[in-house]
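If you scroll down you'll find the structure; I have some questions about it.
A single protein chain has been omitted from the complex, and every remaining protein chain is retained in its original position.
Up next is chain A:
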């Protein structure tokens, strides 16, 4: 797109600036719409699993429910507690929201359709997602209130624990793909299994890692079996307790933005991203972004399903799962996979 602006007489720098701006808007605006619709979808899924109707009043089939909620939240008064640390209190939701958005810069929607095709894409995702915890910690501390603070401490410990196993899972993927570039990782999955199936997840060596990543991504986004940070029965609403109005809504948008991101990452890293599941020419007629969206929706259904059916972990169980099960398991698989690749792909050890 930079070339398009340059052909209309803009200098390279301005052309780059405008094309970036358009690219960012083209990702962020549909994402916000997707968040609204996905909240509706998730409430419908939960309702179906609890034999209820779910939102069905605002608009046809209740489709506009999220927009009504958004408008309500938008019109409310922003309350800042008197003993809160005002600047940080207002900064926290902004950090949460921004961090949830910036990761999308490296997500490939199609070959070449990506905002920033950088060669450390996966590391960028790790870096950006490790920033997410600051929104929660700062919110908890700045609220100057007991429950948010407990929640912040829990969130910090949880994030740090699960990031370790996520890191090792990502190393497995990188070892197999041979690159950190996101598009490269997807392309490496083309015909990955005997030239027929597209996706690392179909590989028996990587399938356990796909499962570990799915579970860890639920822990990373503080979804229900792992939502110790906002456990209603213990901590009121966790770090969001003192928040109202738009500052609350930003947390909410950020949380669901992260959930959509995690579904996208599951699809991209293990299930072929924008490639169809089977490497068969007629399937490539359907554009890649449709395949990606189908996979994301499938994962989102799994996320909603788990949230509707699985009870919450206890905190020590959460830590046990992260440190005593996922960490040794993923570490073992790093060794197994590098051994397998040395055996099959790289041959004998270099002299």
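Keep this in mind: a contact is a pair of C-beta atoms (placed from the backbone, for glycine too) under 8 Å apart; a residue touches a chain by one contact, two chains touch by 3 or more; residues count from 1.
Simple rule for what comes next: contacts and distances are computed from a predicted model.
> What does the UniProt entry say the missing chain is called, choosing from "Potassium-transporting ATPase potassium-binding subunit", "NADH-quinone oxidoreductase subunit J", "Carbohydrate ABC transporter permease" or "Formylmethanofuran dehydrogenase, subunit C"?
"NADH-quinone oxidoreductase subunit J"
> From the list A:53, A:72, A:86 or A:320, which touches the chain that is not on show?
Within the whole complex, the residue contacting the unshown chain is A:320.
> Kindly state which of the options A:36, A:138, A:292 or A:337 is in contact with the chain not pictured.
Considering the complete complex, A:138 is the one touching the chain left out.
> Can you work out which residue in A:5, A:162, A:180 or A:333 touches the chain that's missing from view?
Result: among the candidates, A:180 touches the missing chain.
> Quick one: say which of A:118, A:211 or A:293 touches the chain that got left out.
Touches the omitted chain: A:118.
> Of A:47, A:88, A:211 or A:306, which residue touches the hidden chain?
Considering the complete complex, A:88 is the one touching the chain left out.
> Identify the residues of chain A touching the omitted chain, counting contacts across the whole complex.
Against the left-out chain, chain A lists 13, 16-17, 85, 88, 118-120, 123-124, 126-128, 130-131, 133-134, 137-138, 141, 149, 152-153, 156, 159-160, 163, 180, 316, 320.
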